[in-house]
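Below you will find the structure I want to go over with you.
What you see is the complex with one protein chain gone and the rest in place.
Coming up: chain A.
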């Protein structure tokens, strides 16, 4: 016998249903095109010279200037160095911030202690305060510490992440107390219990947090812009921003840099789509 089972003839759908599907697909396609045009244009633009971009008609096929634009980008802002800075800052920030969020979330979820309500309240309040309120006093604070133009000034003030704390607290609330008790009875210290028993159980939520934190720091613009002022310390967004203020703007280089700045996040998103969405829903469905 052949392995393909005999399928019953599928009945033809009625015309209105087919028209409905066609309309739905048309709307989705239009949305997708609008969504993708800026990315396509970024990619295309990075293979042409600036002048060609504003020609009429505009170029619709890739040109041959990709490598020249890349070399120019490296010459003008030291793109390789800047990329490494961004990676390093985002990696250190993500590692420390995620760990601190997980620890704080665990403390809030599994212990009753004086000051717990106050801390939880403070965490919730930070969600409502726009960053810009803190900018001036934080700037003055960093200036007083002599930290302007240093990496710790970029990383340290935003290590405590209220979203992360709440996300981790939520995932620890469901963790069974009996497991903690039995670890304690086995003589495991509080910290060891946390790292060896508790943390491995919330790996999915931790993954979500790591990805969202990395993305936030990678894209962060205003604070690094205020803190960093020598080119070899710049992050990618700050370095690209210096190119926009010139009298003769190198649009092709900017578009190439922009595309390269977005690429790591695109890859991350495509690899970890499920964790991203889970993180967004942290508040939406459980709330």
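Here are a few things to note about the model shown:
Rule of thumb we're sticking to: a residue touches a chain if its C-beta (ideal position, glycine included) is under 8 Å from a C-beta of that chain, and two chains touch if they have at least 3 such contacts; residues count from 1.
Rule of thumb we're sticking to: contacts and distances are computed from a predicted model.
Between the names "Purine-binding chemotaxis protein CheW", "Quinol:cytochrome c oxidoreductase membrane protein", "Carbon-monoxide dehydrogenase small subunit" or "Lactose ABC transporter permease", the one given in UniProt for the chain missing from this structure view is "Lactose ABC transporter permease". When the omitted chain is restored, the residue from A:15, A:67, A:185 or A:246 that touches it is A:185. Within the complete assembly, A:112 is the residue of A:112, A:203 or A:248 that touches the hidden chain. In the full complex, chain A makes contact with the omitted chain through residues 20-21, 24, 27-28, 31-32, 34-39, 41-42, 45, 53-58, 100-101, 103-104, 106-108, 110-116, 119, 122-123, 126, 128-130, 132-138, 140-141, 156-160, 165, 177-178, 180-181, 184-187, 189-191, 194, 215, 218-219, 221-222, 226, 236-237, 240-241, 244, 251, 254-255, 257-259, 261-262, 265-266, 269-270, 273, 276-277, 280-281, 283-285, 287.
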